[in-house]
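Other chains dropped; remaining ones untouched in position.
Residue numbering begins at 1 within each chain, and the chains themselves are lettered A and B in the order written.
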């Protein structure tokens, strides 16, 4: 169980951190303020700001681009689209890079490593046909377009993915989609040109072969963004999270990914590494929050003492350190198991980090907010947004409770228990 | 320790609940959506919507107006401004009324019982001169104007109120104010006409006689709202929370409330009953959240079962019921002690509820959000806003940690320990 990163990963992490400190952090707060200004009557916050493109150009020039691309897959993509040295990273090597990116909300997109694009690109890489890849994977890797993943539905408990109701029916040479999705992240941006939509194709098939993944160009007639959804008051412009309606949407039959009825297999393959990414990013967020708490608490005085020296604050700092360290190790261990045994030998480990990382981060960030007083709840610090991010991850990709159920099922399996 | 409400209080609570169900709940969601529409480019969300005035007129007609006015004080106000029967309520009797109001974000203002106006009106009632009352208390009780309370400052740890730096210096017949406040709730509305500002008057006096409370009309030259502050992404228009600068602001010397150096005494008197109000309102919020969780969890299915029957959900519902009930009783007990012994005999009890109620509500609401999946984080349900409200209360009126310190100090006092 070698949880250490390769020298290459250490180098990439350091370069990513340095890039963030040099190029992103100095402008990030202004960027958020500018979006706030636009939102509050000053213009259209759903248009990407030029800053993002400029930062992406710089990052790409430094070789910090598409680093999420996994080792061992179709390396000409890595070569063609500038991934460092043309070779993808293992999960254990990408982990510290993802943590570094997690310290900034802008960073993942600057490096073309943001959800849901990374997951969508992986799906196309693993399951796409050549023509699907040419049409959509190339421009995504190139950063020319963005994408959305349309899975969750408002009218069913999406924690049970077999209940999805949007229909994706084969009709001659076409697929016709009808239904409603929400929490489609990224769909708010005009750069979002392609949607991967999960739909019900074969209601009478067994539970895990009823649904399909379908490529739906954003501008297909019948695709409407009904509204953008706030998360705890945050709209996360310009990508945002949309509610999308599909009314008699017609796409060619070759837009099935990996054929009809394959949605579950694809989702399973998509989510494992994605959860490592998410988990490491929130570890980065938690580290950032703890750092802010230590700084604020050391500098600010109350009752004649630095705030860190009041009440139980030092104990909470120590607890945060313990929680961050042990959670990071848990994620690295899951990454190691994914790398060495593949997703089906890491089901429990991946479920464990899905639960552990956001909860840990939420608590650490809550403490950091408390150390900042009212400022912690405002947008003067990235803490309120960070908390919201961690909180949303307790529901994204299925609520924690579903993943705890998976961990328990595997644990009890060794004692002969069935569900 | 009779924690029961008088029949009159029960009647008022029932009428308030019925009013909310009949007149507010049917329109509340549209009201929030309309503000969201204005905010998102459709207009000015900082203008009060006509609906509020209409609801206030109805509430006042039903005698549900200024119910917060305390028993035993200047009853002609209660008579003049329509308080039920012309007689104020004890804390124990107002408590269930406050809980009922807490179930809706609009309700407190509809009944002219919203913070910070209630606290400000109490200050004027208890400490104001006749002319101060005439000028500001009358229109506040009449709902013609609104007010703000300017205490917290961005540059000092406001948990230690003795550190406040804004100066309020007597200069001949005038007071000159210079400095910066933030989290001044309500200051965003054009109806806000008067500010109560805490400022440093006598730096060399003992710690508790350095600061004064000063009445500052909103339109005094030198008073600027630098910006409105979001809380977890929520701006709470049209009242909001502002950062306010005071630059050579000059008001007449008679605008001191209760004379110079009296800020601490006033703050103490202001905060006791205010904390009971806040605490009971979040109990109402928590009840509302639990109700939503039970409904959602009973109606929605996953894996073939109602969600409440999955995993630990029933246990969490039970824990929420226990937490709500015991916290409500703790608040009623504090109200009883305030009523029977006055604020200085209820210091520990009031500090206890300041800590206990928001934490309890935050946990219950977090659970309710989780039961709602993504919807719980959106604005389709009032849960995200409710959580934010409870979270902010862990900092408002001083962070929890300060209040825990007070409880411990009193506890240890009986063993001869000093701070």
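Everything that follows uses one rule, which is that contacts are C-beta pairs under 8 Å (C-beta built on N, C-alpha and C of every residue); 3 or more make two chains touch, one makes a residue touch a chain.
These numbers were taken from a predicted model, which means no experiment stands behind them.
J.: Looking at 2 placed copies, how big is the full complex in copies?
T.: The whole assembly in this structure file has 4 copies of the sequence.
Going forward, only the chains that are shown with their structure count from here on.
J.: Can you name the residues of chain A that touch chain B in the complex?
T.: 36, 39-41, 44, 152, 154, 156-160, 163, 182-183, 229-235, 300-303, 307, 310-313, 369-370, 373-379, 384-385, 387-388, 391-392, 394-395, 399-401, 404-405
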